[in-house]
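The structure appears below as structure tokens.
For this depiction, one protein chain was excluded, whereas all remaining protein chains were kept in their positions.
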Amino acid sequence: MSYEEIENADVILLWGSNAREAHPIFFHHLMKGLDNGAKMYCVDPRRTSSSKFADVWLGIDVGTDIALSNAIAREIIHAGLTNPEFIAHSTQGYEEFAASVEPYTLDVAAEITGVPAEAIREVAHAYATGAKSQILWTLGITEHHNAVDNVVSLCNLALLTGHVGRWGSGLVPLRGQNNVQGGGDMGALPDKLPGFQNIDDAGARGKFEAAYGMELNPKPGIHLTLMFEAMERGDMTAAYVVGENPADSEADIEHARALLSGLDCLVVQDIFMTRTAEMADVVFPASVAWAECDGTVTSSERRVQRVRRAVTPPGEARHDLDIMVALADRMGVDLGTSDPQSLWDELRTLSPAHAGMSYERLDDGGLQWPCPTLDHPGSPFLHSWLWADDLEGRDPAPFSVVEHEGPKEQLTDEFPLRLTTGRSLDSYNTGVQSNGFTSPIRYGEALDINPGDAADLDLSDGERVQVSSPRGSVEMGIRIQPDIPRGLTFTTYHFPDLVDVNVLTNDAWDKRSGTSEFKAAAIRIDKLDTAPVVPGADGSQLDASGSRG
Amino acid sequence: MHRGLVADLKLTVDTSTSDERAAVDAVISPDDHAVIHETERLVRGGTERRRDRRHLLLPGLHALQATAGWISPGGMNYLCAALQVPPAEAFGVASFYELFRTDDPGHDQSVHHVCMDTSCHIAGAEEFAQQLESEGKQVHRGPCLGQCERAPARFVQGRNEPDHVPADVPDELFVLPQRAADPDVELRLLQRLGVVDPTSLSSYREHGGYVALARAVEIGPQAVIDAVRAAGLSGRGGAAFPTAIKWQGVADEQGRPKHVIANADESEPGTFKDRHLMEHDPFSLIEGLTLAGLATGAENGWIYIRGEYPLATRRLANAIEQCRTAGLLGADVLGSGHRFDIELRRGAGAYICGEETALMESMAGFRGEPRNKPPFPSTHGLFGEPTAVNNPETLLNALVIVEHGPESFRRVGTEQSPGTRLFCLSGHVATPGVYEVPMGTTLGAVIDLAGGATGTTRAILMGGAAGSFIGADQLDMPLTQGDTRERGTTLGSGVITLFDDSVDFTSLVLRIAEFFKGESCGQCVPCRVGVVRQHEVLVEMSANGGALRNDRNTLIDDMAVAMADASICGLGHTASGAVQSAIRLGLIGSAT
Partner (left out) sequence: MTKTDDHAETVTQVTVTIDGTDVTVDDGDTILDACNAHGVDTPTICYAENLTPVNVCRVCVVEVEGNRTLVPSCSRPVEEGMEIQTDSERVRHSRKMVLEFLGSGVDLSQATEINEYSARYGADLSRYGDDRQVIDEPILIQDELYIRDYDKCVLCYQCVSACGDDAQHTFAISVAGRGFDNRISTEFDAALPDSACVYCGNCVAVCPTGALQFKSEFDLRQADNWREEDQTVTTTVCSYCGVGCNLELHVQDNEIVKVTSPVDHSVTHGNLCIKGRFGYTYVGN
């Protein structure tokens, strides 16, 4: 997809995404769509600032997305609003899928999700009958233990209706970080080579081996969450962390810190002295990729763009590429040049999707992959093959049967409130970049809570409380917010120095994506004067480990 | 493009009073707000709901002003939440209008607005204002109130009492309004004034009401437009645009909601004819606007009446209600199968809103800033939809044409300017009032109808502040669009204001310049700054004993050319006409 497409959409289904704050400039394009008359339906447990633009906001219970999407699918089928021609030609597994969603009646889904049946019906009809309908999602879909199931359940809706592979409609995951797409493009995935070529595909691998003049390990690696399990088992004893701050960003953070500090060797390469860097045996100071280095990054719309050096890095900070080449050199391997453009040109010979993207062509606003040749204009959207008479030789797209499970961590009498996490407009992730400027709209870390729940607990706005999950406790202030439903609480995790929110979050994770369930923990709130003493509540445990510095 | 509707909404911490909430609730009920919380987990909102309600901003602000005496931050928050209008936008709108205050007045008294313009200026407006002040009243000196025939004029913006004009007769009384006509010519537009009971539909029907509309239903929309075209009717609001072309343009637009608007924001200093029509024959405007709706295929009728006309507003509101009850408005007008209804909207004190595009902006809930044309209202009017905007007098003429046919209409007037015309005579004239005469009647004849001048006429202001002064040697001028233009002046909206030789023209023209300074919307540079600099030159002239230096005269001319050439709308185009004509005639500029 291209951002511009949403300006022409008729129906926008924004699901688990607060793009108004997390992707503000993408939201500009979305608002143009609304200006042009698009209807927007927002699915989010919170009535976010994005949801306030919606024609209808459906405030589902955290983690009930599949129940909702299956019910929408069932309603589309029962109302005769599918695209049978598309289903027959471009998909497979429809019958089995249709049977699987049969139990998800509107009433059943209403019961599970907390959203009235009539509204679910309305969304189903609007989405199916829109000339150009889009589904967009972010971490509200993916930060769950069943993240991949959540994603494919949304894909099912597009397959039912044919809202995919055409200009103006489609499935749009919004990337949370500036180069998370580019990292994947370049093979920073456990099982991929650059250009999404499989490492266990001997043909693809051979191409790289020939170019690099060495044999490559054909075995897929493991992703971050598995690495922590490997650390726990003692199978992994050393880590080289580049531009990541897992000692603040992981769910169930105290556990993660303990594992990191137990490594034999921890090497951190970063522009900041992060909490992870403070734990490291060796720290390589890196220069700022987007302002002190040359190179490329890839955005959510697969647009490859150049970053350029604008300022000279301070002190001993060096380009990531320089550091890696030098490190390899010490290990006795000559990686050759560290010149970004030469390396990019090498990549273009190995990744067909990038072959047509010379630096010269990228200079003016970038190009969207795939861009296989120098005269190729780039690709505004993917999956148009679904509409080709011969499917361009591919297999029809499969429906996926997925079932509602709900969050791993159920609410209990001891932990009766749901905690979910997210971003705010002026801050970013663990705050290492964004906390350096004085934002007039920053309120720091606070736990948002419904006025009714606050009244039940005898809490006043701004009051500091103890918040506990089965994993630990933190002390923080509350914000009474009428926009958050009863039973739900919300916080950001931008200020780990103020509040270690990830002490609370659940590290139940998805086996396929490796993402933890940041979106659903069970918590309890206690007034400070009556709060039970819980280990870790004041951070003393961390001080003892020496990790807080 | 739905301007201003896709928006964040962050309110201030200020809270509303229960009175303010009740006032807003009367405009839009809480279960019809732009955002509705159906359940805790289901909220409806969105662009369309906002678009359908934004036009209630102006009525909502009126309600708040009437309740609290100002637009308080808390009251505005409640209104903004109801309509989902960003508060900065609402503040921009509220602060645009003379009748809205955005600061706490610090008292709970009614405000007496005293007109300081032309006829009132020479009738002792300032002394009148001082007298009211000495009585302990809250006085606001302001622009023309449309009561020039009874200068000096006053309008009371009520606090704990309704808005009213002390000079108005009570509703229940039935009094012949002040008027006169050429005894040789039958009255067309004024025929029912003083004859019909303005509060009664049956009285209106007894006096020939709704015969024209019945005829229109019979002959159909295109025949109506054709008749209006054959009659050669041109607009009576000042621009004199052919009515049939306007209507045909809207009629030809298909597939979108369409609107007809009666521009009853009569604000040109010296003009009060529409007020007379609406106060004493309100049903005729309803019928005329319904006719326009039928002809153009518009289902939505609107009357935008100036905020300082409380009696006319009441009578129109009453007339609309009676017509709805009688099936003359609603789903099936007169059994025609045509749906048509009318909403009455009150302006809030802004001369510029008489300009048709500014009027539509104001009605839609925005600042009354004119738009650049093209595009024209016939394709991009109210809410961006096809719209015909007509002056009430024009609509009454259309009724006459449909009822009696174009040939009959053309029996009076001239070939180029057929029909009759209403003139508003005030100033130094024996019987100020509204007069209906055939087009082409001479200026002198009309003045004679009004009993003649009361003194030695030194100058006559034609067309109001936006028009120009002419000398007493022009009494032989036939009153048509063409003849007035030929003599370098204008008919405008039918203003004829006489000034005798006792008048201090320096002071009068200074006030006209001040009027424009106060009424420029400030959107475009030539007008926003030009009217201020023009005023400053006149202030300087006044301080110099009335002498205008040559370089100042050049500057006045330079500014006038730029304002006329480069401003967005007619206000800027005409803002220096009166000043320049006064200099030309030697009324100002030479030392005394």
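By written order: A and B. Residues from 1 in each chain.
Here, a residue touches a chain if its C-beta (ideal position, glycine included) is under 8 Å from a C-beta of that chain, and two chains touch if they have at least 3 such contacts.
Worth saying up front: this structure is predicted, and the values here are computed from it rather than measured.
From the options A:Asp334, A:Asp375, A:Asp389 or A:Asp529, the residue with contact to the unseen chain in the full assembly is A:Asp389.
When the full complex is taken into account, the listed residue touching the unshown chain is A:His28, out of A:His28, A:Arg394 or A:Lys527. Remark: the residues of chain A touching the chain excluded from display are 3-4, 8, 22-26, 28, 31, 35, 85-86, 89-90, 131-132, 166-169, 174-181, 271-272, 288-292, 297-301, 303, 305-314, 365-366, 387-389, 425-428, 432-434, 436-441.
Residue-level contact of chain B with the missing chain is found at 1, 3-4, 6-10, 12-13, 73, 76, 86-92, 95-97, 102, 350, 367, 372, 374, 517-526, 528-533, 536-537, 540, 551, 555, 558-559, 561-562, 564-568, 573.
Assume only the chains that are shown with their structure count from here on.
Touching chain B in their complex are the following residues of chain A: 20, 31, 34-37, 39-40, 47, 49, 51-60, 114-116, 119, 485-486. For chain B in complex with chain A, the residues that touch the partner chain are 1-2, 5-6, 8-9, 35, 38-49.
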